[in-house]
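Removed: one protein chain of the complex. Kept in place: all other protein chains.
Coming up: chain A.
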């Protein structure tokens, strides 16, 4: 599914947090929203998800204006947000419809693909941070969302788990071709995962520039192309501190 934003902005108590953001995501594209904290990345994602409807501008999915939460959109939060009273399997089946057996089979398959086969009966309190986030990935993917929104999904994880889960995400993306919007402040992550990166800057946040990453997948994490892209991203973020 395609996703289009036209001059989307959001004000909180009269003060703009993000302004005039327009971009288009083609079906199956992975778009990165990158920027320093406070530039409205997550705000933008919440507007796209429909959790927040107080935004200005127009959001279109498949060229139709949308308002509110769409069933075809999935959201992966920064924290796992598992329901503590459900075990791993029931957490993954949470958003599914259909009969019990079908749901459980489907959830079982996704748990297997995130490497958690055999942990179905555990409760969230028994999981490590990385395991909980894997369950959250399985839950977000199990509904086969056509648009998947990811809000810094790996930011709370250690470097190794993070890389592992990024590869897992790409693996799943290859088989489902969901359109993804990934909010991140991790330059490595953006350069490794995205087809296109939209760099936001300032307060209120505005689109600073768009960087297309044409490097074919699979990408090499330490390659010189990746390094070049990262340098380009960092340059556009202009992180030099002004000491006037």
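Note that a contact is a pair of C-beta atoms (placed from the backbone, for glycine too) under 8 Å apart; a residue touches a chain by one contact, two chains touch by 3 or more; residues count from 1.
Quick note on the criterion: contacts and distances are computed from a predicted model.
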| item | value |
| --- | --- |
| Omitted chain (choose from "Sulfonate transport system permease protein", "FecR domain-containing protein", "Molybdopterin synthase sulfur carrier subunit" or "Ferredoxin") - UniProt protein name | "Sulfonate transport system permease protein" |
| Absent-chain contact - pick from A:27, A:98, A:118 or A:218 | A:118 |
| Residue in contact with the excluded chain [from A:23, A:94 or A:176] | A:94 |
| Residue, one of A:79, A:167 or A:215, that touches the chain absent here | A:79 |
| Hidden-chain contact residue, picked from the options A:1, A:18, A:89 or A:127 | A:127 |
| Missing-chain contacts mapped onto chain A | 49, 51, 69, 71, 73-75, 77, 79, 81, 83-86, 94-95, 115-116, 118-119, 122-128, 130-131, 143 |
